[in-house]
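Notes to accompany the following structure.
Some chains have been omitted; the remaining ones sit where they do in the full complex.
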Amino acid sequence: MRYLPKSPADREAMLKAIGMRTVDELFAPIPAEYRLSRDLQVPHQMAESEIVDYFRQRSRENGEGYASLLGAGAYSHYRPVIIDSLISRGEFLTAYTPYQAEISQGTLQSIFEFQTMICELTGMEVANASMYDGSTAAAEAVMMTVRLSGRRSVIVAQSLHPEYREVLATYATHQGMPLSVAGFGEDGRVNLKEMERSITPETACVLIQSPNFFGTIEDVAAIAEIVHKHGAMLVVSIAEAVSLGIVEPPREADVIAMEAQSFGVPLGFGGPYCGVIATREKFVRQMPGRLVGQTVDKQGKRGFVLTLATREQHIRREKATSNICTNQALVALMVNIFMTVYGKVGLKELAKQNLAKTAYAAAQFAKHGKVLFAASPRFNEFVVETKEDPLAINNRLLGHKIVGGLPLKKFYPELGNAALWCCTELTTRSAIDTAVALVAGADGSEPLTKEEPTVEEVAR
Amino acid sequence: MKHPTRKATTHVNQNEGLIFEKSSAGKAAWKLPPLDVPEVDTSKLLGSSERKDLGNMPEVSEIEIIRHFTRLSTWNYAIDLGMYPLGSCTMKYNPRVNEAVARVEGLANRHPYQPEKISQGALQILKTLSECLIDITGMDAITLQPAAGAHGEMTGLLMVRAYHHAQGRPRKKILIPDSAHGTNPATAAMVDYAVENLKSDSRGMVDIGALEAQMNEDVAALMLTNPNTLGVFEQQIHKIADILHAKGGLLYMDGANMNALVGKVRPGDFGVDVMHLNLHKTFSTPHGGGGPGSGPVAIKKILEPFLPKPVLVTKTDGTLGFEYDRPQSVGRVRAFYGNFGMFVRALAYIQANGPDGLRQTTEDAVLNANYIRKGLEGTYDLPYSTPTMHEVVFSDKLQAKKGVRTMDIAKRLIDYGFHPYTTAFPLIVPGALMIEPTESESKEEMDLFIDAMKSIAAEVEEDPQTVLDAPHSTRVSRLDETAAARKPVLRWKPASK
């Protein structure tokens, strides 16, 4: 086997050194009746070229070359080439968790920079080294407030990503934590009254998302005021990290649970992504996940180490803040490099382009369907209600190698024929125009002409 | 050093500050294409939600970023540089073809919500990998959703919990051997189970007597690592299963050590009801400095109704798709379908090996561990003489007499050009040296490791201080972790502020 660095002679010599005659002796501890006498039923040993061909083939069967107008928690942004050049270096790719600081300073310093940038972008004081993804980060953030508040019930916004809600339900219900849902209003944002009504003295926290699942930006300040008034904590989930370039972060939150996939992480059919939790300094000891801190060596030289490990499972076992061990380090490095490339000015300009593409698209769709929650501020997603079933519309788009918006029936039956569309800096005007034309085509109105709309039209 | 090593030396190495210390207004590593739609008035669109300032985010150029991370990378040790004998971590070779295929356009850049009919390629990968893992473990069904081992543990225990609920008699606790990894008890607590410790016998295996005594209708399951963290195979495994099953309990196996079993024996065949795998260990996906991982959970039929949703199914028209209507499911454990990129890598690894390669891999892994045990027996104390599978655990008993503890020896190994072994556990071995070479080490590399360990043992006798002060060859000497925890500095702040 080409990965194994041993010749038959090496194996012979080693067995001899151990004082064994056959390899079977090594497995003597395993009761004979359980030993497998047959070959495993897995593919035969393949040449590297066959493996590459196999996955190229799967790739061709997987929508290769389709344009997509999907968002909903996974966003398509341009990934600067240097991200892969750098994370492919064996020293990053094939290193373990940096427990041995003296030979892990590269990983440690980069995580320290990651934590710093996440703080700068979220307006929080501390951020951890990463969580599995945005959904588990949200659930863990909620658990954190339960520990901090000593209360056990949780209120979750219906405008939070439905799958995040499902994950929270999985985490919470099995720990007997009552969950209630706060609906959204005409404006596609949390219904404040309804939310306030559902808060009780047992409410540990309210969990919302902003920009929320509909792309609408929540009035975090107002929500925070109500939540805090009742002595509960506010957890804000951010699924579209690029929004932080132009949208004011939820500084009033007590904990922010983020999905950083937008920052240079490939869509990858759903994973691996990069969750992260940020909060206030005073809450850090209840924070789950790894943390890197600055310190000095014997000569007083600056260095970095994993710290506050007493929160973690390998020290505290059943008393740990979480069971998380392996996290998403290499993905966090992608995120780190992405944030470094765009930086202070680039992130804002990038976010602006997302905003412009989305404003244009929404204006175009508005001509042939109803754009819901149109009055509320939004980032790069919008909901369009059509007469026709969006599934039918999407089938038409697929014919043109375009993947249409996400039909919301599945998650929000009450929204009927609504679909969630997304535009990023990578969405071309022509893809938008084609999609709009195809939507229109079925709504009775004549298909759009390809001529460019005037700026006035768009501004409308 | 008194005992020169043939393994490593020192070489000039670049210093590098924090990226923020390189930032200067007006530098940029980005450029956006011209906008093909009209510009917009941000404040008009966002009003009070508009962000004005991005604080201390850096402004640097591309060459500075390349140098920054390239320099940082040279401060790391890695599998690509040498042996990484961390016990329980299975630091094996991460094949480069895995990285190549994971980046193929249609797999790397497709959206999880694109219609299933144009996602058959990805779904086929999920299906094929699932079938492979099911046969490798000897189980009946599997979920690929969990993002890592600990996440898999939680998923598995949630299914155990749901199972007992369905039986109409929920249970209160989980039995966990004192040799277990920290995530086991932490996970039990997360799903609201009480943890009861189970002690090991003199041979480092589950104490059958104790198990019989502690097992009762309150016990939901036993979380067993097999081979356990001593690298010892639980020879009474079937007895253990019987004891549990007799009282309606389930046997959970922590599969972190599957590298000792693949192709040689299947947990499903020796009584395991539910187990997780670490694709980032046994199946060669890179650790990447701490992650990402993937922790599939394989189960027996009885637990199938409780699988997290969605579940991959073959539809009537023969195409693949997800089933969401699973009334008894424990629910989702994460958004989307799991760490897909890791599935691609793990499948590529299985394909590169085939049945014969996987078996040979396991044999080499066990051969290597035994070779190291033989090489260091006598030089270091071996608390349990029970046969070794994929890893061997020594203790620092002999060296402790000179005031040298396992962590000191570990740090000294760095000077000899190796990454240290695991020191944090198993807790049943005070001052543990937990060594797992994996199959990826050549005889040459292991002979160098054995020499290094013997040389350090000699140093402990001749001049322990050298060992206590180690490492001596690194760009930073031992770092003050206590200070770091006492006054945590968890982020950079501009000098001015």
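All chains are identified by letter, namely A and B, in their written order; residue positions are counted from 1 within each chain.
The working rule: a contact is a pair of C-beta atoms (placed from the backbone, for glycine too) under 8 Å apart; a residue touches a chain by one contact, two chains touch by 3 or more.
Because the structure is a prediction, the values reported are computed rather than measured.
Asks: What is the chain count formula for the full complex in this file, using the labels shown?
Replies: Only one copy per chain type is drawn, but the file holds A x2, B x2.
We take it that only the chains that are shown with their structure count from here on.
Asks: Quick check: how many Å separate the C-alpha centres of chain A and chain B?
Replies: That pair's centroid distance is 21 Å.
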